[in-house]
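Note that one protein chain of the assembly has been removed; the remaining protein chains are unaltered in position.
So that you can tell them apart, the chains are marked A, B and C in the order they are listed, and the count of residues begins at 1 in each.
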Amino acid sequence: MTATREKAAVAVADKGMTKREWIAGLVQRRGSVVVLALVVLVSSLSFDTFATVDNARNIAMQSSFLAIVALGMTFVIISGGIDLSVGSVYALGGVLAAIGIQWGSVAGLLLPLVVCGGIGLLNGALVAYGRLAPFIVTLATLLGARGLLLAITDEGANTRLMPRDAVLTQIGQGTLLGFGYPVWIAVVLFAVGVIVLQRTRAGHSVLAIGGSAEAARLMGLPVARRTVWLYTASGLLAGLSGALAAAYSASGVTIVGVGFELDAIAAVVIGGTLLTGGAGTVGGTLAGVLLLMVIQNVINQIGTLSSHYQSVVSGAFLAIVVAIQAYLSRAHLGRERST
Amino acid sequence: AKSEEPAAQAPQGTGGAQAPVAPAANGPTCTLSQYGGTQLDLKNAIVGFSQSEKEANPFRIAETQSIKDEAAKAGVKQLLTTNANSQLSKQISDIQDMINKGAQALIIAPLNSDGLEPALSAARTKNIPVLTIDRKVNSTTCKDYVSFLGSNFVEQGKRAAKEMAKALGNKGKVAILLGASGNNVTTDRTAGFVDELKASAPDIQVVAQQTGDFARDKGQQVMEQIIQAQQDINGVYAENDEMGLGALVALRSAGKKPGTDIHVVSIDGTRNAVQKVVDGEMSAVVESNPRFGPLAFQTLRSFLSGQPVQQNVVISDKLYGKDNAAAELGNAY
Amino acid sequence: MAEATVTPIAAPTTRRLRDYGVYAALGILVVYNLIFTGNFATLSNLTTQLVQVTPILIAALGMALVIGTEGVDLSVGSVMALSAALLPLYLGYGLMPAILVALLGGALCGVFSGTLVAVVGIQPIVATLALLVGGRGLALVLADGRLKDIRNPTLLELGSGSVAGIPVVVLIAAVLTLVVGFVVRYTTFGRQLVAVGGNRSASALAGLPVRRILIVTYVISGVLAAIAGIVATARLTASDPSAIGQLAELSAITAVVVGGTPLNGGRVRILGTVAGALLMQLISATLIKHNLPTSAGLVVQAVIIVVAVLLQRPRLAGAK
């Protein structure tokens, strides 16, 4: 009797996935990469000025600022939250860098990081300890950070320039192996992001919090503390990105970053991260950012699309990409316990 | 679809072409050899035009259209157009994309006076001549770019102030409907207006300054609030026509008679606003002429053929007042 | 036995604050204005505030429903623009046909987002983001980027006229509020909508037509946004697809959330939404009337939003 029971225990053994499901699963997890590859392929064939080194350089450079912001957003969204304040914080970071640089490059970097990190900290504290919805908290700081920016720039009238020879400006404008430093910084940050999310306990706990904050709390994870950290990191990255962008253009422009948060969110979601939290990848976000930039580049390659049609095309493209993603992901989840 | 009235309204005026302020031979000039680069016939050239904002207001529509028309007239090989949708980073990448697509000359309507440096330096390294139109960039002319064509926004503000002073008899309370925050057009038009009032009509008090984001609906809403709180104002300075037109609606529904007990002055010179001057509701409209095409292509042609061009071409803007509005209506855009 | 456990105790004050936080904030702001703002307690001022809030309020009603299903509709601003753009195109056939076309446009937008959400399975925020981006582009294409003055007298009357001293647009908003409030409270559809937001999988297992409910909800939101666009156009006396509805989605969401509807679905507070919209309207009016610079205005708004939601956050014990 006992022997048969032991055998019966194996009844729960894994029933395995078919090859089709496995492939579909892979495509889903890497869906954005697949779509990106397709778009790049088609564009290269359609426009002879697309697949050039110069163009690659441009796209890389343009992508780097959004990518850095989207990296922080990825972590926040995976944790089940959202950070709408990044656009304003990005702009504020740039302005603060231009203000801080008058005391040297270190100050030019530290000032935006401290203030923007502080705004992130405030977001995190309100979400984690105030138990407010992230959407509304960060919507408030979106307004607040923009207000702060206007307040320190004489209602936006005062654009400060950054001295060209300052180290910080050089970081924004210099190149290494043909690619700008911001590109390399983004690459390094993403590499770190991948490792943190996939290979560290902290990253693992972010996935858990997004999957079920209640379960994570009951399992003894420091949910509140992690949450505070996540929003702080998002603020820091947005501030850093803003500072780098300011260095790149050698000025703390006050009108940037409006709607930037939506771009970042779109990139993250196109990258396969669930807005409901609990699942997502850093690499996917990078592909999402590149996709957005490539779309824009393709529209410019066409060169004659009116600005109105440009929005229509971007919107349609966004819908199609996410629809394909959703289709692939459903093929993957297939017959799971979904209803 | 069938719209309310026949699509073609008053005939699109052929006039209204730009003219530089005082055919300036005295200003600094720039030549191809100073700037660097090779001579080129505009007919064989690829020209890029980077627009800053959506063509969703009369100024931008007229500006882009003028460039397109003139490009066709000049018979350029190809005109690339991009639109930054009010995003600075997009304008930078737009310009770089056009350079990458082989643009040999660039006309840029900058979104902001600062921050386009990466794009300008990309053009610079390839010796591509750049003209900036309507908004000046804070870089060195003939070094970072060839020349600037455009209005003087501070001057526009000053002219508006003079008109306001005239309409109010140098005495009264005015409200300012500001443009979008952080935009240097806003800054300049405000500074010009406020400074001129201080200098020449110190008895006019600015009692309210609120942003209407250059949009008609926002202008209307803000005006409705202001007129409730400060019922004794007798002047409104709108930093563009759209806000001015919105303010008119608000004033009328608050029981005021614009043109009689309250005076509205605005900047741009769109047809709708000039019509209001004709109707007597708007006291004056300072023009900001968007038809850059002819002047821009003429400048480019001269420059590319090796002739010197002016580094700063300041456009002479009209003023639409009671006396000339009806006659000039056809020239408004 | 049951009686023993069920010892009712007075609901703690925190609970009451949670439910009435937005009204309290609104009350405080009104009192502040009565004391410190000149010409505040006038009929015309009251009317102005009500009239100005109508487009956002109407859009927020639809938003409240969508949020109740655990979704969000970022497209309302663009749908407003689209309906504003459609309106003058068909005014040549008369006002009614033009309005119908505009409403149809809104409904189609709702079908589009609703299908993406319910059938394709795209997350609401992204599905409607696509329409946010594309919809305004489409509106500008339709209008050729131009603002068109409205001359139809009936439409203009709609925007500025009043019945028995009450502006027509305010009446429209009031009627819509009552209708939506009634739908949520008393109709099968309304209860099912809330259930889908509360637990989608459980609702499906209870045999609710989840997809249909979701699509209908987005259609309602689209139609309400279209009405908001029409009202805004009538008020402005011009169809301005580039400006109408600009950032209306954020204002609508703020009104809904500040009004106490949780973003995670399962609950819709219509009266709270009205109060939320009025609160936000009154804040911006106050800032303008006191001639505060934009920077200060933004910061004040941020603080008030946080305080209002802090007042009504879920109570400590048993929080999830």
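Please note the rule applied: a residue touches a chain if its C-beta (ideal position, glycine included) is under 8 Å from a C-beta of that chain, and two chains touch if they have at least 3 such contacts.
Simple rule for what comes next: contacts and distances are computed from a predicted model.
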Hidden chain of the complex, named as in its UniProt record, picked from "4Fe-4S dicluster domain-containing protein", "Cytochrome c oxidase subunit 2", "Sugar ABC transporter ATP-binding protein" or "Alkanesulfonates transport system permease protein": "Sugar ABC transporter ATP-binding protein"
Chains still shown that are in contact with the chain withheld from the display: A, C
Residue, one of C:A206, C:L247 or C:L271, that touches the chain absent here: C:A206
Among C:L138, C:V194, C:I215 or C:A277, residue touching the chain not depicted: C:V194
Touching residue (missing chain; options A:A208, A:A246, A:I265 or A:L318): A:A208
Where the unshown chain meets chain A, residue by residue: 1, 4-16, 18, 195, 198-201, 204-205, 207-208, 210-212, 214-222, 224, 278-279, 335-337, 339
On chain C, residues whose C-beta touches the chain left out of the figure: 1-2, 4-9, 11-12, 15, 186-189, 191-192, 194-195, 198-199, 201-209, 266-267, 315-318, 320
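Basically, only the chains that are shown with their structure count from here on.
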Topology of the chain contact graph, where touching chains are joined (line, ring, star, complete, other): complete
Where chain A and chain C are represented by their mean Cα positions, the distance between them in whole Å: 29
Overlap residues in chain A, where contacts from two or more other chains coincide: 150, 155-156, 306-308, 310-311
Residues of chain C engaged with two or more neighbouring chains: 140, 145, 293-295
Parts of chain C lying in touch with chain A, wherever the complex brings them together: 74, 116, 120-123, 125-127, 129-138, 140-141, 145, 201, 204-205, 250, 253-254, 257-258, 262-264, 293-303, 305-306, 309-310, 313-314, 319-320
Interfacial residue positions of chain B with respect to chain A in the complex: 51, 54-56, 78, 80-83, 85-90, 92-94, 96-98, 100-102, 111-118, 138, 180-184, 186-187, 190
List of chain B residues in touch with chain C within their complex: 1-5, 54-58, 60-61, 181, 207-211, 213, 215-218, 220-222, 224-226, 228-231, 242, 245-246, 249, 253-254, 272
